[in-house]
Every structure is written in structure tokens, then in C-alpha cells.
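Omission of a single protein chain aside, the complex is shown with its protein chains in their original locations.
This part shows subunit A:
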Amino acid sequence: MNILVCLKQTFDTEERIAIEDGQISEEGVEFVVNPYDEYAVEEAIRLRDEHGGEVTVITIGPERAEQALRTAMAMGADKGIIVDDEDLESPDENSIAKILASVIGDLEYDIILGGYMAVDDGSAQVGPRLAELLEIPHIATITKLTIDGDRVEVEKDVEGDIEYIESKLPILVTAQQGLNEPRYPSLPGIMKAKKKPLERMDIDDLDIDEDELEGRTETLETYLPPAKEAGKILEGDLDVQAKELVKLLRSEAKVI
């Protein structure tokens, strides 16, 4: 079985976000594999161990993103592809999905996995967009995956409930928390990761019109959420409190 995993390198979720010159500063920041993508990598390795075949991890990103691919390889992925995003101007989900589709268009695959969203941009769009471009079915936020022949059975998280879906290979699925427990990379895995094959590509290597890759969205401003202030506890009789609350909602919070 040929298994592809699309993954992104993101900020470590424990990092403090700082804004410099209107942009999120990457100075001194630790980067990790997007946590949802880790579930996808783990599931891919399990599928490979069960059905045979190969796991290829694919990322689009700067040079440092290679570390994320190496981490997936240390967990057990067989090979990687990194597409340098340096030449891209303000890429968005549209651009990323198109590049992935172009890379994957040349590959043989039975299943494509990804995290359901990246914790940095949080758009949850790339997976479904990619499947549409490849004209294959997709199921998002899965928590269980079973493959038998070309039959695919999926459990999907729907706001606290479970949806059972059946489909067929080839397919794209995106992982939700609960799909599995990602393994720790073993020490031999880490030591071998650097020796696994990694293909490097530029946008120029791909058969796509660069104009099409331009972001369709525009970031107008990046700012931190307002600092959390202490809450206000109203006092007095209930009807006094209710009146005060209405007044505050109108004059201070300006929501009514």
C-alpha cells in the first residue's frame, strides 16, 4: 500500500507568541510536527505495518521544516519530500493545496492522510481542498480507520458524537485527536532518520502556473488577543444585579 502523509511544521504549542513589525516572530522558537499531523503519521505507520508498502511524508516549508520530516522518519516513515516555499508570495490554503496536488499527481498512492488542521493557521482546509483537486473522496476529523481490500471504514468525530462512514480507496482522510496514540520515535529510529531518502523540490520543478499559486486571501493585520482582565462580580439584590448587568452589557461591553 502506498501511503502519503501531508504534514506541516508548526510552532511548539508551548511557545509564547510575539509580534514584531506586524508579523509573528520566529526568533528562538522551537518548531514541532503539527500535533494533528502526528496522528496521521502514526496511523500511516500502522497501516504500513499491517498491509505492507511505504509511507512517504510530504511537507511544504522553509529549510527548517526538514526536521519535521526527519522526526516522522524517526517514528518510522520511509521517505520524504520537501517543497521549498521560499519563492511563494503570501501563500494560503489555496496555494498549498495546489502545490500538494501537483506533487502528489506524479505519485502512486492508495491513501493520503493529514492532520485535520494545523494548530498555527487553524483553517482545516488543506486536506479537503487537496482531495477535491485530486478528485478523490475525503473524510475529515476521523477517530478510527479500518481498511480491508479497497473498502475503507471510518469513525468520524461529529461534535461529541460518532458518525460511521464507508468509502473506497483511494481516499484522503484527516486525523482528529483520539485516532491513536502517536509513538515516541525510538533511538535507532532517530539515528537512522538522516539516512532515509529525502527529495527536495522547488516550485519551479512543478508543472504549475505560478500565478495560480498566489494567495486568494489577504492578511490585513496580525495582532494578539487583548490581555485577559479580571472579571467583575456584581453585588446586591438580584434585581439590582440584573439591572446593573443590562446596563454594563449596553454601555461597557456594547453587545446589546
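The definition used in the following text is that a residue touches a chain if its C-beta (ideal position, glycine included) is under 8 Å from a C-beta of that chain, and two chains touch if they have at least 3 such contacts; residues count from 1.
By our rule, contacts and distances are computed from a predicted model.
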Undepicted complex member, UniProt protein name, chosen from "Cell division ATP-binding protein FtsE", "3-isopropylmalate dehydratase large subunit", "Acyl-CoA dehydrogenase" or "Heme chaperone HemW":
"Acyl-CoA dehydrogenase"
So one chain is hidden, and I want to know which residue out of A:124, A:190 or A:208 touches that hidden chain in the complete assembly.
A:190
Considering the complete complex, of A:2, A:67, A:125 or A:167, the missing chain is touched by A:67
Where subunit A meets the left-out chain, the residues are 32, 67, 70-71, 74, 184-188, 190-191, 193-194
